[in-house]
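Just dropping this structure here.
Of the protein chains in this complex, all but one are displayed in their positions.
For clarity, chains are labelled A and B in written order, and residue numbers in each chain start from 1.
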Amino acid sequence: MSKNTVSLPSKELASGSSLWQDAWIKLRKNHLALFGLGVLIVLIISSLLTPWIAPYSYEAQNLDLGATAPSVSHWLGTDIFGRDMLTRIMYGGRVSLMVGFIATAVALIIGILWGAVAGFFGGKIDAIMMRIVDILYALPFMIFIVLLMVVFGRNILLLFLAIGAVEWLTMARIVRGQVMALRNQEFVEAANSLGLSQWTIIRRHIIPNTLGPVIVYTTLTIPSVMLLEAFLSFLGLGIQPPESSWGLLINYGVETMEEYPWLLIFPGIALSLTLFALNFLGDGLRDALDPRTSKD
Amino acid sequence: MAILEVNGLKVYFHTRNGVVKAVDNVSFSVDSGETLAIVGESGSGKSVTCYSLLDLLPKPPAKIEGGSALFNGDSLLNCSKEEMRKHRCDDIAIIFQDPMTSLNPYLTVGEQLMEPLVHHPDPARRQSRAIAKEKAIKLLDEVGIINPSLRFDSYPHEFSGGMRQRVMIAMALITEPKLLICDEPTTALDVTIQAQILRLIKQLQKTRNVAVIFISHDLGVVAGIADKVVVMCNGTIRETGDTDGIFYNTSDDYTKKLLAAIPEGAKVLPNRSHADSSLVKVDNLKTYFKNQRSTGEQDRYVKAVDGISLNIARGEILGLVGESGSGKSTLGRAILQLAPTTSGSVTFQDQQLTGLSAQQLFPWRRKMQMIFQDPYASLNPRMTVFETLSEPLLYHGLANKKTVTQQVLQLMDDVGLSQAQMRKYPHEFSGGQRQRIAIGRAVATKPEFIIADEPVSALDVTIQAQILDLILALVERHDLTMMFISHDLSVVRYISDRVVIMNQGVLVEQGSTEAVWSNPEQDYTKKLLSAIPVADPRSERSRNALLD
Partner (left out) sequence: MIRFALSRLLQAIPVLLVVITATFFLVHSAPGGPFSADKAVPPEVIKALEAQYKLDQPVWQQYIGYLGDVVRGDFGPSFKYSGRTVNELIAAGLPATAELAFYAMLIAVGIGVLAGVTASLKPNTAQDYIPMSAAMIGICMPSFLLGPLLVLVFGIYLDWLPISGWGDIPGDKILPSITLGTGYAAYIARLSRGGMLEVLSQDYIRTARAKGLSETLVITKHALRGGLIPVVAFLGPAFAGLLGGSFVVETIFQIPGLGRFYVQAAFNRDYTLILGMTVFFSTLIIVFNLLSDMLAIWLNPKLRHEIGGNK
């Protein structure tokens, strides 16, 4: 037994490397994931600053010009009303991204709460809650969404809710699975034996250990949601003019794709690239947060 | 005539963090009919050595850097893929530690048995399914599977652990190999089953005259089964010799350390129990769980704890012994109110605990704590050592923000951790160090009663000894009462004043440790005690002779 009971000055303490720090180190080595992160950051900044940095005004039509191929004054060409495509794509991106984030946020909140409650309390509560999830899972959602959009008109708020309502199910399942696995871990038992309150255990022991899969899944939900929005807009059921999203732009592009292929190709690249980037980022996060892969 | 000769074997792993010398200049030989034991702790390289003989290592990180391995004169390290297949099929067989994961769950046992015969690399030696089936059934019978022709069509999950291992042995021997490598085959099995499997292997070796390489960390097992022993540490061989020489006349420091670390004999420290003052009283405790897969009234409940009554006196260390499925862990948790009680009661210091609400239970929580088995799962991976150790102190008001750091540092001292590590995370420590952290957390609130649930079972033998000593020292210093749960009888004997034997939810026998050891009354206890391997070759030999 040492007689040293004086606390050490903190600079003598070895600093630990938390699992988050380890994950960041692993992520940095994954070039594709970093590329994805970079694209995401560029996209977010561009979307936020669009009203100030777009080369042309959103509505500016130039009917004399009509549709033109890419040129120096219009980097991505113009559409049949003479509107600058780069501007259109930037504004479209704003909308698509916004739908992506908000709908994902909706799905996240509902899903996490639902899954955490079901997973933590277990028993009958869990049985009932997951039964509901199972039933909803079995419903043909594509069909319902189409119906909803047609029936209730093209309300952008409803669009978010409808999309969020589809995605929360899987999030709930993932969170519930994690929480259940954690509940049986010995360190949670230890917390119980210390007499910690349920809320303290959830806050300090369960939630921090659930964040990993939640983050990964959230990053993968955003592109899924954006795809769904584009799909609906393409069918004419999503974002309505004068707003535009990438899905809508692709729709217009398809109509005139024989004569003006760039009207289809550029929005298409924008959408695909974004989905690409987010998926790689999500994959990279999944690998980085997996405790089995070493950081070395 | 040595059937296998290994000379100067070097296997290195090329990781991004540098080169790991898993096997470094290892040489040994085995003769037909002989059993060579390779002994070492985890990370010693014993498994890697044998896997490299059969080219079973993942080749990108692993590379055979040098040395030779000759099987009957043929080189194993420099042969073609075709030749290696023949060696794997005809000459050398291997059985692994965990039979549940080593058998394909999607194929019947019979199908897996027949494969080496039906798909033999040499087309001339392939056999028809009918003949292969006959041979397989005969072999299942030989290894002791009852109803072999029926069991031929069963799947692995329909067998118990011991039975699965028998199936693996049959599968290994079906092509009549000349060398059998056993990689810790009994480590995952209960002690009584372990004894059976070891006997089976010895018997098969005699009838078939095969050479056996037996890898193990358990010196007791090795004492009973080996003719020659090789001791490995960190990839190198520390000592080679015949069994008696290693156990009785070793000159190597590491071997001495290994032998000394095995808990042996009776408890040395004095019994400090106050026999008339009962701290914990358990009265007809029952904990039943609903059986999800019940088919009728008979098995509607899993009776984990089925009517247990016992008394733990203040100051005593009570050992709770049982095999897997006996319910010992559930009992420990039920006493601590961490598992539900179906009926019966638990009393602590004259206060009945069963039936109290969480709030009422709170002031009692700090007086009773638990040390868990798995040092990797019992610490929150996202909390530093400081956070883990300060949590109980702060939550129970035993320290405030100003005083807690000092107390945590003192705690770390008490459990033998370097104070500078306070801000590190669990995954940055070794298994033994993590267990120290867990022990620190358990004693932080200065409890009176601690339940230790298999606290050293997941640790290497040399670390086990250190942790056991730490536990004993803490019990002494803080005047603790302890219930020590384990399946390892030698450890229990070393540490407990009294012992209680549990089987399938009920108490089979109880009494003072030495009394139970020298005079077991119940059959189950006798079976259990006779199955324990002792690290003493002479006594093992005489015991085996008695059984044959």
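Quick notes
We adopt the following convention: a contact is a pair of C-beta atoms (placed from the backbone, for glycine too) under 8 Å apart; a residue touches a chain by one contact, two chains touch by 3 or more.
Here the structure is a predicted model, which is why all the values come from computation and not from measurement.
Shown chains touched by the missing chain in the whole complex: A, B.
One of B:171, B:331 or B:499 touches the chain omitted from the figure, and that residue is B:171.
Even with one chain removed from view, chain A keeps its contact list with that chain: residues 135, 138-140, 142-144, 146-148, 150-153, 223, 227, 230-231, 234-235, 247, 250-251, 253-254, 257-258, 261, 264-265, 268, 271-273, 275-276, 279-280.
Contact between chain B and the absent chain runs through residues 54, 56, 85-90, 93-94, 96, 98, 101-107, 115-116, 119-121, 155, 157-158, 168, 171, 175, 293.
FYI, only the chains that are shown with their structure count from here on.
We define each chain's centre as the mean of its Cα atoms; on that basis chain A and chain B are separated by 45 Å. Contact residues on chain B toward chain A in their complex (touch as defined above): 15-17, 333, 336, 338, 358, 361-362, 365-366, 368-370, 372-374, 377-385, 391-392, 395-396, 405-406, 409-410, 413-414, 419-425, 427-428, 438, 441, 445.
Residues 1-2, 4-8, 12-19, 185-187, 189-197, 200, 204-205, 208-209, 291, 294, 296 of chain A are the ones that touch chain B when the two sit in their complex.
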